[in-house]
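Of the protein chains in this complex, one is absent; all others appear in place.
Chain nomenclature is as follows: A and B, assigned in order of appearance, with residue numbering initiated at 1 for each chain independently.
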Amino acid sequence: MSVGGVRWFKARLQGRHGAVPWLPYITYANLLKKENVISSTGSWMLHVTPYAVLGSNIFLALVLPLVSVGGSLTALSNFIVVAAVLLLSSTFLVMGAFDAGSAFGGLGGSRAITLAALFEPTIILTFIALVLATGSSTLDGVISGQVMVGGLLIQAPYLVLSWFALMLTALAETARYPVDEPGTQLELTMMHEATVFDYSGPYLAMLEYASALKLTVFVLLLANLILPWPILVATSSGLTVFSVILATLLKLLVVMFVIALLESSIARVRLYRIQEFLTSAFFMALGGVSLALLSRLI
Amino acid sequence: MTMQALAIMLLASFLGMALAAVVASLPNRHAHRLSNLIVAVCALMGAVVGIFIATATEPLILPSASLWPVFYGMNFSLDRFSAIFYTLVSGISFFAAAYAIPYLEQQPDNYNIRNVNILTAVFIFGMQGVILSTNIFGFMTFWEIMSITLFFLILADGKAVSRKAGFLYLILAHLSTSAIMAGLFLLSGGALLNNFSVLAQMTADLPQVSLFVAIGLLIFGFGCKAGLVPFHVWLPEVHSQVPTQVSALLSGAMLNIAVYGFLRVFLFLLPGVPMWAVFTVFFLGLLSAVVGVLYSVLERDITRLLAYTSIQNFGIMFTMLGLALLAGQEGNLVLAQAAVYAAIFLMLAQAVCQSGLFLASGVLVAAARSRRLEAMGGLAKRMPQLSVGVFMLILGAAFLPPFAPFIADWIFVQAMVGGLEESSLRLKIMILVTVSTITFVTGLAVFAMVKLYAMAFLAQARSEPAAAAMQPGLEFLLPITSLSGLGLMLGLFAPQVLNGIGAVGIAPANFSQQILVTGGGSLVPMDLALFMLVVVFGLWLIRGLISDVKLTREYQTWDGGQPLTPRMEFTSTAFSAPIRFLFSFFLRTKKLVNVTPVTTHNRWIVARSMTLLINQVWYDRLYVPIGAGFTRLASLVVRLQSGNLQAYISLILLATVLTLMIAL
Partner (left out) sequence: MSLKEFLGNVLGLHIQADRSDLVFASVPREKFADIIDELVNVRGLTTQLSMSLDVSGLVGVGLALAHLYATDDRTSAGSYGVHALLHDDTSQTWFLLSTRLQPEDLSYPSVTRRVMAAHWFERFIQDMFGIEAVGHPDPRRLVHHENVPEGHFPLRKDFMWNAKMETADIAYPMPFVIGEGVVEIPLGPVYGGISEPAHFRLNVAGERMIALESKFFFTHKGVEKLLEGKNLPEALTLVEHICGDSAASHALAFAQAIENLAACKVSIRAQSLRSLVNELERVTMHISDLATIGGLGAGYTLLSSQGFRLKEQVVRLSDELLGNRFWRGLIVPGGVSRDFQANEFQKISIVMGEIIDEMLDVVSLAIQSDGLRDRLENIGILSKEAGLAYGAVGIAARASGIDRDVRRDHPYAAYGRFLPTVPIKVTGDVYARFMLRVDELKDSQRLIQELCKNPGEGAHLMPCEPKDGRDLGAVENGRGEILHLVYLKSGRIERYVIRDPSFCNWPLLGEIAPGNIVSDFPLCSQSLGLSCAGTDL
């Protein structure tokens, strides 16, 4: 959903018609029907990777406060656990990429794991700022505490730096501009695409869906930091469910538009320029924490 | 179980090692199996006793031992604190011995099996003795036994590189032993036979100067033994030369002895740790963690890679301890306790994961007939069971949930975040630095471990021996997979374990039986693992329902029209290139490309070769100048041509002289 949406907005922004936003779902459905061709070079890792990667992302989608807060799984949305599960999914993705034994898998895997590994401090620091601002160690608590009083970012404007750090993290984690080019055909410049290079059929559908799901997760998380309401809580009635669904769609649309705008207006950076991107994200996150600490002092 | 029975078991587990050494020296063809069997049984007994004592209320004192003339002047006992270490050392020794039986039989050409067995038993005996000793005399005696046997174990394969590594180790081990001895001399005022508990009361009256010198010497001594940067240079060299099971012992047990010594002195002996010492420990820890992880990302030699991972882990541990000391001084006791817990738990976790990985590396090296990762590959297909076991260890060593190292990391980071608000500005800054660094290190640890696993196990074999590798036998698989299982269990039952060792005396317990709570956060590792499992299982079911699982076909990896060869697989060198580039300001690796024209008159048709130089910054910038200085000094003193050996000998002489001067 989010992937198709971003593509569509991007095409519109560049003056093209663009494919329908729900094209990815059609693709997944087609892929699921297709034969699953597995590299004969690989080991059991090739079979484990799609489940582990999609599983980790479903895990995140379930525990994070995306459309609902409260619930029995909230304890698992501890910020360190969330960061570790993100890393776990990258780990499996890269392992799977390597197992097929093609040079591109290795190339993409090496790039992907570099980013995932080096973004770890940024993610943790960003979350720490949120934790400090709300006093809750779970991301669920971070959002749910603010449902009735408006968004966290409105409550605590000093978190804007952390919000942007999270935005940059989201771009890197979901392999979008400026660190990766989701639409490229040149094997040599790929990152995420190269890691799923040797998958086909249902496994490819699972991996692609995992990546799309990750984008949706980040998009909703970013949106909920600004405006969580309306969101499902344990006591919600049927009418609220409906409004929540509508609101979620709206949130998705808005953030997808922002991402499409961003992607259309910047050029992809060369791999070795990523350090600038990385350090700026890190210092933004650090700044966010410092501001959060300062605000407590005052 | 009665104290009496435990005491007998403890004594048996300790003296059994000496017995094993004697048995190993017998000229009998069963001596090898028998001695290792004795070691294994005794170690298992020791571990059981250790667990009992660690969760008991009373320390276990062995009064009888001191009556024996051999142990003149020594006292042995096991309290709840040392019991953790005794369990650890014995437990790892059990796996090492079990592994040594088939492993050494495979390597009759490389090692003198008899000598290795004798030395290993004595080595374990020394380590156990260090933990059991309750006075400086015993502590130092066994410390020296442990250090010297390791030196001879390094020389066991008789190669020239081993001699070089051995002498490097000897110098640093001697310096560290001398420093510890001098430090303890100063603290005790020469009363070597007094029990530690007595000493603790004496140190309060020491003059500031001696305290200052003693603390400095002890930090150096224990830091050197634990492989902290910049005293770590011996560790990778030694790891790559000793037999595999000794590597496991080294990383899983001996380095922990250094932590034991450090904690024994800094938590129980000293009246209070001065701020400079706290910061020294803290920064040495951070430095070691960063340097360790960067070099483990870079290394292409599996044992050296793992050695740097050890350095990284001990760096994290010392960071935790340093922050704990700092938080304690600032009065933030919750953070201090949690950090110590995290350090102890990380120690257990790292011992399990690292020794498991070292044992596995022995199998891999034997299969590929090389320690180079570039000569492995494709082993997951050849050794599926082992690959699953190692994969679990890898996830553990990469600080990923739900394995034990992740839990230690979680406790530490969560406690720091929880303690952030109530801290002083200084502690706040330290916490932010630590959080950033530790997450950076754990992130890169993932990189290093992914690299290790991907290079060794995935894709096609890169060398002929690796392509012909066979599944290792159960005798190899069992020790390794049990360790991976242990790593998982330790993670899942972390609350229970921490609760059990809770009242160790370092800090009161605040973990319940099922749930970890610290710093405003909580975690139930079992829930986490179960939920992850449920999600993946559910996914598996759904996939089976909506798409035809049988519609699967194997085909070669897409090759773009030209056949793929193992040369086209990404290598470890290439894999770590982004990190090499991003941290080039520090790592200063050099890629030398040698271009030679194939004929004399046409310089455009060339053959190229490449070498990657991984510089050991510390070695080149710190050790080489110091070594050169000593060599010059030695040649002056001895007035002989400066041969290397003489330089070493005079260095040892000098060190001893210096020690005596400081001590007296």
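Heads up, the rule we're going with is that a contact is a pair of C-beta atoms (placed from the backbone, for glycine too) under 8 Å apart; a residue touches a chain by one contact, two chains touch by 3 or more.
All figures in this text were calculated on a predicted structure; none of them were measured in a lab.
Considering the intact complex, the chain excluded from display touches A, B. The missing chain, though absent from the display, is touched by one residue of A:104, A:209 or A:282; that residue is A:104. Across B:13, B:572 or B:631, the residue that sits in touch with the chain not pictured is B:572. Listed residues B:4, B:57, B:208 or B:611: the one in touch with the omitted chain is B:611. Residue B:598 is the one among B:5, B:22 or B:598 that touches the chain missing from this view.
Although one chain is not displayed, its contacts with chain B can still be listed: residues 300, 372, 374, 559-562, 564-565, 567-574, 576-578, 580-581, 591, 593, 597-599, 601-602, 604-605, 607-612. Counting the whole complex, the residues of chain A in touch with the unshown chain are 14, 103-104, 106-107, 181, 184-189, 267-272.
Simple rule for what comes next: only the chains that are shown with their structure count from here on.
Averaged C-alpha coordinates give centres for chain A and chain B that are 36 Å from one another.
Across the interface of their complex, chain B is touched by residues 32-45, 51-52, 54-56, 58-59, 62-63, 73, 75-76, 78-81, 83-85, 87-88, 90-91, 94-95, 98-103, 105-107, 109-111, 113-114, 116-121, 123-125, 128, 131-132, 135-138, 197-198, 201-202, 205-206, 271-272, 275, 282, 286, 289-290, 293, 296 of chain A.
Residue ranges of chain B in contact with chain A, taken from their complex: 378, 380-381, 384, 387-388, 391, 395, 398-401, 406, 409-410, 413-414, 417-418, 420-421, 428, 432, 435-437, 439-440, 442-444, 446-447, 450, 453-454, 457-460, 519-524, 527-528, 531-532, 535-536, 539-540, 543, 546-547, 549, 551-559, 564, 566, 568-570, 574-579, 581-582.
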